[in-house]
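Let me give you the structure first, and then I'll get to my questions.
Note that one protein chain is taken out, while the other chains of the complex remain in position.
Let's turn to chain A:
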Amino acid sequence: MTDSAPVSDLDLFDDTVLVDPYPSYATLRDLGGVVRLPANDVYALTRYDVIRNALGDWESFSSAGAIGFNPMVNEALTGTSLSSDPPVHTQLRATLTANLSPRALRGLKAGIDAKADALVGELVDRGSFEAIDALARAFPLEVVADLIGFTGHVRDNMLRWGQAAMQVIGPMNRRTAESFPIAGELYGWCSGVTAEDLAPGSVGRGIFEAEARGDIPPDTAGHIIHQYLGAGVDTTIAAIGNVVALFAAHPGQLALVRENPSLVPAALNEVLRYWAPLHAWGRRTTRDVEIDGVVVPAGAQVAILFGAGNRDPRHYENPEAFLVERNPVDHLSFGYGPHGCAGQGLARLEAHAVIEALARRVRRLVVGPEVRVPSNVTRSIEELPVLEVVPV
């Protein structure tokens, strides 16, 4: 027996939902593993197992023309790895990960650790600072800029461009409309960038050299750099801001990491589980798919709610608690399967470096209220004043 999906009148992209989606996630999860939302014309996936199965099943849940929630962005992303299915995706992914796999990144660890330690050291000495600008944004922007070899005005635009690239994944609301021209600047720059625009010896230069050698198809280098910037900046900034805010709110958890630094990877997994940097991401069904006795019809737009799955009590015990020792290695915040985040090795390097430096130098952070502004897809903190640092 199959039924039609439960329905909710929730608007996933409403300002209050975007600022704190967790109560809405709980309501939707209680309604069912898949819930139809007429306001957004989507079927939302809400429970852990349902999301993980869908992410692993590209044959039923296609990414082609489907990862964004408006036709314009899906059109613009055509031909990228994000919006392709195997076998084309497999090819694109290989060129994308050649420079991002943990293998390729091994040589960078020492430099990234040293950068994080120097920056955190300087901020701790200062005693008070605004954590989002001074750390969560400054650090990944510097790491990614140096990695890809950006100089000059591109460096200055990375934050705006990265934010806009995510914003336009949302439905065609005011935020999306305002962000399209900015995302267009990024696209335009990436279409025209040449090897000479990038610092010698950088990964970005290496991608152009690979193109010149014929190792990757002609005219793909710019696209790869576009994806690194579009997918890798705003997400990592959100994650590092969340590290600071969650450790400030849970000094006992920071103490556990200080006493046992081998908990650093577990702590990041828990930060990512607890606050997913990405709110909603799309797929389209290629056939009628039955989920928990409910049918999602062929051709339906699906919204994957990573953060809802990460708090599913069917999968995680006491999911509302922030506990670094839980080590939820299977959290959904990087996605899973064929499209599982291609940059997770780099994201881990950056975030581990920050967590290590904080645990080594900080006993407690006294923070003021965090400021959040609604944003379509990336959920991140806008401002977080650190009023006092209690050093180790």
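The criterion applied here is as follows: a residue touches a chain if its C-beta (ideal position, glycine included) is under 8 Å from a C-beta of that chain, and two chains touch if they have at least 3 such contacts; residues count from 1.
FYI, contacts and distances are computed from a predicted model.
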Which of "Sulfate adenylyltransferase subunit 2", "Cystine transport system permease protein", "Ferredoxin" or "sn-glycerol-3-phosphate ABC transporter ATP-binding protein UgpC" matches, in UniProt, the chain that is not displayed: "Ferredoxin"
Candidate in contact with the missing chain, chosen from A:T90, A:T151, A:S191 or A:N260: A:T90
Residue touching the undisplayed chain, where the options are A:G79, A:P261, A:G337 or A:G368: A:G337
Touching the absent chain when the full complex is considered, from A:R103, A:R287 or A:R363: A:R103
In chain A, positions touching the absent partner: 56, 90, 94, 97, 101-103, 106, 329-330, 334, 336-338, 340-341, 344-345
